[in-house]
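Here you go, one structure.
A single protein chain has been removed from this complex, and every other one stays in its place.
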Amino acid sequence: MRTKLAQIGRRLLQALPSVIGIIVISFLLTRALPGDPAVYFAGAMADKESIEQVRKALGLDRSWVEQFFIYAGNLAKGDMGMSHNTGRPVAEELLTRLPASLELTLTGLGLAILIAVPLGMLAATRPGSWIDHLCRLLVTAGVSLPTFFTGLFLIYIFYYLLGWAPSPLGRLDILYMPPPHATGFYAIDSLLAGDMETFAATLRQLVLPAVTLCLFALAPIARMTRGAMLGALASDYVRTARANGLTRSKILFTYAFRNAALPVLTTLGMVFSFLLGANVLVEKVFSWPGIGSFAIEALVASDYAAVQGFVLSMALLFVAVNLIIDLVLTLIDPRVGLED
Amino acid sequence: MDAQPILRIDNLSVRFRTRNGTVDALKGVSFSVAKGEVLGVVGESGSGKSVTAFTVTGLLDQAGEACAGTINFDGMELTKANEAELRELRGREFSMIFQNPRAALNPIRPVGKQIEDVLIQHAQATRQDAKAKAISMLEKVKIVEPYLRYWSYPFELSGGMCQRVMIAIALACEPRLLIADEPTTGLDVTTQKATMDLIRDLTREQHLSVVLITHDLGMAAAYCDRIVVMQKGEVVETAAVRDLFTAPKHPYTKKLIAASPGPSSKLDDLTAVLDDNTSHQPSMTRTINSGADTGHLLEVVDLVKEFPRRDVEMTGWAWPVKKREAQVFRAVDGISFVLKRGESLGLVGESGCGKSTTSSILTRLMDPTSGDVIFDGANVTSYSAQQFARLPQRMKIQMVFQDPSDSLNPRFTAQDSIAEPLKRLLKMKGSKQIDIKVEELAEKVGLEKALLSRFPHQLSGGQKARVGIARAIAADPLLLILDEPTSALDVSVQAVVLQLLDRLRCELGMSYIFVSHDLNVVRLLCERVIVMNRGRIVEDGLADEVLSNPKDDYTRQLVSAIPHFEPGKL
Partner (left out) sequence: MKRFLRHLRYVMSENPVTLAAFSLFLLIVIMALLGPAIAPYDPLATDAAKTLKPPGWQHPFGTDHLGRDVFSRVIVATRLDLGIALSAVFLSFFAGSALGCSAGFWGGWTDRIVGRISDTIMAFPLFVLAMGIVAALGNSVENIIYATALINLPFYARVSRAETYVRRNAGYVNAARLCGATDARILVTQLFPNILPPMMVQISLNMGWAILNAAGLSFIGLGVRPPDAEWGIMVAEGATYIVSGEWWLAMFPGAALMAAVFCFNLLGDGLRDLVDPQRRT
């Protein structure tokens, strides 16, 4: 147990260089701007006076090293600058929109895991069967789908042609009031408030974008599950288990799947990274009021502080997810921390 | 012995479906195992010995199927049994252990739990007493501190310990037949002996029948009652051990016995019964130390190589991270020896003894931490590796590598591989000239000209070894370092390659340093041997003397661990 705690501590420390790297790159991105950063940060509508004000505030008249520490110091205080598009602090804007994006992304990811893992396992245990071929087709087709295209396609079919889905505009139909704020996740909040009608409405809005993301995330997870299961089933230790007459289910779950789960879990980190990107596109397609939409608006309006804040917070979120995955891996894989 | 055999295989044929049609892996194999008997199944790679074992246990992969014959296990017909019936038998009635034990255990499950799984599966234990029984099994296979080891993962155990755990799993339900498929391949000789002794003791105690599958005739001789010799999917001879070694009937058996080096065999004997097309010129008699007067070719003085130690054991955790003291591990710990011109010296030891590190330093692929290597009058350690590459001495030290498939660039033809040193070291220009020289070298090592245009994967192990040797001698080296050149080869191929090396040494007047774990093989090629253990030289002397009368404890252990047969002593 002591060694486990030590490993967890070590892993937490290992995240530090990543965080520092992220802050450095994000700092460089702001400073790499061709032209005068102060002009960009002040926004498209700024006059001369406010540009000078921004220059002062950002410390752009000082050395790079100083600028970096000012930047890092501001970050530590949770200050990501002001959004000129909305006139509110970037950090605040991002925080209020984060639950919307997370609700969408996590639902998509959850759906994908629920479908992809059993599918990959089935395919691996029956190589050459129809389910295996289906899995291979889905995997190759899935990674080829542009998410924005899938989203539009689903809208056309389920909203325009069939009329099953509500209009693809936001998290909730305008007929409903958002549930009282507790977690920011409408589905959870409406359940907490006991408002089943709002809950159902939330789900109706959520289904299409979540399915779009799910289709996107399905492929890599199913591919990895299938590959890892195939590898585990062909391994020497599974042969040993068979040679000792263990039952099929014991071999499949205790021996093969637990080993195969490790690379699948590692892949989830990568999938999450892709999902955060795909999320931006899906939010645009479905007019979802999350941070992706916010970032696109900021991009169009050249609102740099907002874009930088968005990139930085997405990266930190991703680091946090990777950290959680690694901690889980540390707990279930005795070998973690001993290689290299 | 009971009259009724526990396992009888009759006329068994197995076929594999591959891309290029079907391949017959077994062609009418028949043999039987009596109760309490230890049967050896011996053959070279591709002889079908493992396929036989997998067919018996029903573990053949899907591409293979038994197309004819019967397998009778104690009155039960196994070829007709379905998967569920076989599952009941596996582990309880017969079980199997494999080579590469560390990979054969579930890497993320404590070994004790893996023993428990089998016990519970076959209702030999309940959830309450399974743990106690598992621990007692660990004790039985002589694992120290079984209570602690119960929670160990395979990666925390040595290869020998993993194999013991495998044995514990296999014997947990007291089966009546144990099939051991090359159980000690890849283990060190001393571990090998301990493992085999354990298997023998436990199986005798439980009055178990054993099928021991091995490529090593010596091991089969030491542990088996009867031996089945297989070649290309067929049984060529079945006989009691004594009969097989004193009066082998089949020519293949004769060839195999002759090619297996024993403590008293001579190099010329190895291929005495080989088909004459690959015969060894016996005219060459060994010239022991004829060049003694010309002095030392190589002098190694107080050689040390240290590597930074990686902590494998986690020793607590302190905050903030303390800079660990620079711990080092001495792979080579102050060794000194000399090599005379024309002499052949064996460097023997188990894995991790520092012999490979030493050979890497001698070839200047690695820099020593301290110490000197004086080669042909020049101190080669005083140059950096880059400088040394430009010296004339560079071409005078060459090397033949261990695994022939890894030592040839897969993208180069045999011709390209042999031509490389000609172009680089001898600076030969003009493809015509190079072609002639390459053909000359190929002829020297007995490689057919037609094979020169082939890529490594189109060559057999023995042919690849020849290409490697041709490449090494291309620049007329004075010293050739042979790093286990035959360990990946079948015995009959090994015999031919050893003879080739011996002949080349006489013809070209080279000196050899032969690095190997196998004293018997080293003895054939070398006048003198150095035995290494934990980075130090523990014994140094004439080969025959060291082997027949070892002085050091470790050498004695090493010598006695080599399984061998001596017709006289059976």
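Labels for the chains are A and B, by order of writing; each one numbers its residues from 1.
By our rule, a contact is a pair of C-beta atoms (placed from the backbone, for glycine too) under 8 Å apart; a residue touches a chain by one contact, two chains touch by 3 or more.
Small disclaimer: the values here were computed from a predicted structure and weren't measured.
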Visible chains that the absent chain touches, using the contact criterion stated earlier: A, B
Residue among A:Ala6, A:Val319 or A:Val336 that touches the chain left out of view: A:Val319
Options B:Ser95, B:Ser209 or B:Gln402, residue touching the unrepresented chain: B:Gln402
Candidate in contact with the missing chain, chosen from A:Gly81, A:Pro168, A:Pro209 or A:Gly290: A:Pro168
Chain not shown, touching residues in chain A: 17-18, 21-22, 24-26, 29-30, 32-34, 136, 139-141, 143-149, 152-153, 155-156, 159-160, 167-168, 223, 226-227, 272-274, 276-278, 280-281, 284-285, 295-296, 299-300, 304, 307-308, 310-311, 314-315, 318-319, 322
Absent-chain interface as seen on chain B, which is shown: 19, 363, 365, 386, 389-390, 394-395, 397-399, 401-404, 406-412, 417, 420-421, 424-425, 468, 471-472, 475
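Note that only the chains that are shown with their structure count from here on.
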Chain centre separation (chain A, chain B; CA means) in Å: 50
Complex interface listing, chain A residues touching chain B: 2-3, 5-7, 9-10, 13, 235-237, 239-247, 250, 254-255, 258-259, 262, 332-335, 337-338
Chain B residues touching chain A - in the complex, by the definition given at the top: 57, 59, 86-92, 95-96, 98, 100, 103-109, 117-118, 121-122, 153, 155, 166, 169-170, 312, 314, 316-317, 319, 321
